[in-house]
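Working notes for the structure below.
Removed: one protein chain of the complex. Kept in place: all other protein chains.
Order of writing sets the labels: A and B. Residues in every chain begin at 1.
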Amino acid sequence: MTKVPWVETLRQRLFATWWDTAITLVCLYIVWRISVPLFHWLLLDANWSGTSREDCKSPGACWVFVRMRFGQFMYGQYPVPERWRVDLVGILLVMSVAALSWRRSLVIPALIVLPPLGVWLLHGGWGTGLRVVETREWGGLMLTLFLAIYAGLIAIPLGILLALGRRSRLPLIRFASVVFIEFWRGVPIITVIFLASLLLPLIMPTGFDVDRLARAVIGLAFVIAAYMAEAVRGGLQALPEGQTEAAQALGLGYWRIQRLIVLPQALRIALPAMTNEFIALFKNTTLVLIVSIFDLLGIAQAALADPAWVGMNMEAYVFAGAIYWFACFGLSQWSRLREKRLQVAHGR
Amino acid sequence: MRGALRFLRDGKVRDVLWQVAATIGMIAVVAFFVRNASENMVKAGIASGFSFLWRDSGIEVPFNITGYKPSDSILGLLWTGIVNTLLVSIAAIVVATAIGFSVGLLRLSRNWLLSTLAGFYIEFVRNIPLLFFVLFWYFGVLAALPTPRDSMSFLDVAFLNRRGLSVAMPNDVTGFRIALLATLILIAIQIVLARWAKARQARTGQAFPTWTAGFVICGLLPLLAFVAAGMTTSWDLPVLRGFNYRGGFVLVPEFVALFAALSTYTAGFIAEVVRGGILSVRRGQIDAARALGLSPGRIIRLVMIPQAMPVIIPPITSQYLNLVKNSSFGAAIAYPEVVAVFMGSALVSTGQAIEIIAITLAIYLVLSLAVSAFMNWYNSRHRLVTR
Partner (left out) sequence: MKIIGFAALAVLIAGSAVAQQLAPSPTLDAVKARGHIECGVHLGLPGFSFANDKGEWSGLDVDYCKALAAAVLGDSTKVKYTPTSVQQRWPVLTSGQVDLLARNTTITFSRNATLGVNFQGINFYEGQTFVVRTKAKVAAVKDLADGTICVAAGSTEEKAAADWFRERNLKVTIINFQKNDDAISAYDQERCDAYTAGVGALAGQRIKFKDPAQHQILTEVISNDPQGPTTRWGDERWQLVVRWVLNAQIAAEALGVTSKNVDEMKKSTNAEVRRLLGVDGKFGDMMGISNDWAYNLIKQVGNYGESFERTVGMGSVLKLKRGQNELWTKGGLLFTPPFQ
C-alpha cells in the first residue's frame, strides 16, 4: 500500500486513534451546525439593495442599514462637504507610517509636526481658512482612531519616562513613578473616563474649558501610559547591566546613555508588549460612549435608536465588531511577526 | 560663581536638587487643582463632605444578598455594590480559569481540528472589545429565554425566564449552616491527610489513594448532611404570581450576562498565558516522564503544571485584576455593581462627584492591591525550587 503524503498527514493529525476520530467528527459537526446558518445570515440570505427597512424582505442580515448609515459609521456627524479632510488625514497617516518604516531618522520630526497638523486639518479654523468642525460633530470610526492614536502618542513618551522613573536611583522619583503607575493600573477605565469628564472641569480654573474629546484622550492616555511603562520596564530589565556600565565608563551622562544605548534596545524588546497595550487601548476606546462621545460603537447604538431602523441590533454590532476585530487582529499579527524576527535576530 | 557651579556638578547634590524640584512641582500641581476645586464648588453651590453617606438612599437594588432596602443609607448601598462586584468577579474568575486552562491545553492538542478551533476561540475573543460581549450576552441571552409565562421549569423548584433564574430557598437555614461547617472541617481533615500521605510516600515510597479517600469523606458525607438539612426544612418555592415568579432566590439575567461575558472574554487571555507557560516546560522533562511510564494525565498534573505554574502565575494575576476591574462594565447593562449604584445612581441623586469618585477609586485600588498581595503570597509559596 503506497502512502499518499497529504492523506497520511491528515490521518496523523485528525484520525490517529479512535478517540481522535471521534473528537474530530464531533468538532466537524459543531462547526457545520454553526457556520452554515451564519453563512446564510451573513451572505446568502442577506439583503443588499434598497433604501429602507421595508426593503429587507429575506430572512438574512439587512446590510441596507449599514450601507445607508455607512457615512455616519465612518465619520459621525462630520459635515459631508468637509469629509475630504478626514480622508486626507487618513492618507497622511498611512503615508507617514510607510515613510517612517523606510527611514527611521524621520521619527522625531514627524512626531512633532504631524499630530498638530492632523488636529489642525480635522478641526479647521486657526488660520487655515477651513470651516471649523467642532469635536462634538466628530464620530464613528474616525473618532475611534483619533482617540486611540492621540492617546497613544501621549502615552508612549509618558510611559517611557515613567519606566525610567521606576528604575531611577532617586527614591522620590521612583516612589512618584510607582504611585502613578500603580494608581492608574489599579482602577477601571470606566471610572477614569468618568473622572476625566466630571472632575477635570471642576479642578480647572474658571473659564478654562478643556474640550470634551481632549478630556477623554487625556484620561485614556494616563491609564495606557501606566501599562506602557510596565511594558517598557520589561524591556529595560531584559538588558544586561553591562550595557549601562560600559556607557558610564565611556563617560556618558544619564540622558545620553538612555537615549543612545538603553532605550533603542529596550524598546525593540518591549515593542510586542507595547503593541498589546495599544490593542487594549484601541478596544477600550469604546467606553467613551458612556460620556456621550459617539465613537464607532456609540454611533452604532445611536443608529439603533433611530425609529426608522428599529431592530437592526445584530447588523450594527456585527459590522462594528468586525471592524474592531480586523484592526486588532492585524495589529497583533504584526506584533507577532516582529517578535519572531526579533528572536531570529537574537539567534534564539 | 564657579564654586557654585562646581557644587552643582556633584552627583549627589544634583540628585537631591532633582528630587526637591520634582516634589515641589507635584505639590504645586496638586495644590492648584485642590484650590480650583474648592473655589469652583463654593461658587457653584455644590454641597461637599461625606455626610451624604448616612442619608437615606431611596434607590432600589434589584439584586442583592446583603438584605439592603431602599430605606437604608447610601453607605449600605455602597456595600451592596461592593458585594455584587465581588460576587460576579469571584464567580467569573473561577469559570474563566477553568475555560482558560481547557482552551489553553486544547490549543496544544495533537488533533489539528481541535487546536485550530481553540485558536479561533482565542483570536476571536481577544480582538473584540469587552463591551460587545457584555451587550451581546445581555441582549442575546434575553432574546433566547422564554417569557415568565412560558418559563422553563426544573422539577418545579427552579424556573428560568427573562426575569432570571428563580430557585427555591430553604426557610430554615440552620441545618445548612451545620452541613457547611461539617464540610469545612472535612476539607481540613482532607488537607491534613494529603500532607500525611505525601510525607509517607516520601518516606516509604508507598502511595495512598488520597483522592479516593478524600472524595468519600469530603464529598459524600457533606452531601448526605445537606440532603438531611434539606429534608428537615420547609422550602420557599417560586410561584408565578401576576407577572413574575415570587419567592425563592432570583439570579437576575444581568448577573448571568456579565458573568458569562467576563468569563468567556478573560478565558481567551488565560488560555494564551497557559499555552505560553506549558510551552516553556522543556521538552526533555516530558520525554523523561514518558520514559518513566507515567500516564498522560499524570504527566500533565505532576510534571507540566508544576513547572508551568511559576511562568503562568504572574500574568494570570494581572488577568484576574483586569477581570475585577472589568466587572465595572456591568454598569452598561444595569448590573448593580459599585460603578452602577454608586458612581451612577448615588452620584446623580447627591451630585457630590468628587467624594463619590474618590471613594470608588479607593475601593478598586484596595481590591487590586488585595488580589496582587494574595497572588504574591501564593507565588512565593509555589516558586519552583531550582538548583
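The rule is short, and it goes like this: a contact is a pair of C-beta atoms (placed from the backbone, for glycine too) under 8 Å apart; a residue touches a chain by one contact, two chains touch by 3 or more.
Everything numeric here is computed off the predicted structure, so don't read it as measured data.
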{"item": "Listed residues B:18, B:33, B:112 or B:139, member touching the removed chain", "value": "B:139"}
{"item": "Candidates A:5, A:81 or A:307 - the one touching the absent chain", "value": "A:307"}
{"item": "Among A:55, A:82 or A:137, residue touching the chain not depicted", "value": "A:137"}
{"item": "Residue of A:9, A:58, A:292 or A:343 touching the missing chain in the full complex", "value": "A:292"}
{"item": "Chain A residues that touch the omitted chain in the full complex", "value": "69, 72, 77, 134, 136-137, 197-198, 201-202, 206-207, 209, 212, 290-292, 301-302, 304-307, 310-311"}
{"item": "Residues of chain B (touch criterion as defined above) contacting the omitted chain", "value": "40, 43-47, 58-60, 62, 70, 139, 142-143, 147, 162-163, 241-244, 246, 252-254, 331-334, 336, 340-341, 344-345, 347-351, 353"}
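Quick note on the criterion: only the chains that are shown with their structure count from here on.
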{"item": "Between chain B and chain A, distance of the C-alpha-averaged centres to the nearest whole Å", "value": "26"}
{"item": "Touching residues (chain side chain B, partner chain A) in the complex", "value": "15, 18-19, 22-23, 26, 33-34, 36-37, 39-41, 43, 110-114, 117, 123-124, 126-132, 135-136, 139, 321, 325-326, 328-329, 331-332, 339, 343, 353-354, 357, 360-361, 364-365, 368-369"}
{"item": "Of all residues in chain A, those that touch chain B in their complex", "value": "13-14, 16, 20, 23-24, 27-28, 31, 169-173, 176, 182-183, 185-191, 194-195, 198-199, 202-206, 279, 283-284, 286-287, 289-290, 297, 313, 317, 320-321, 324-325, 328-329, 332"}
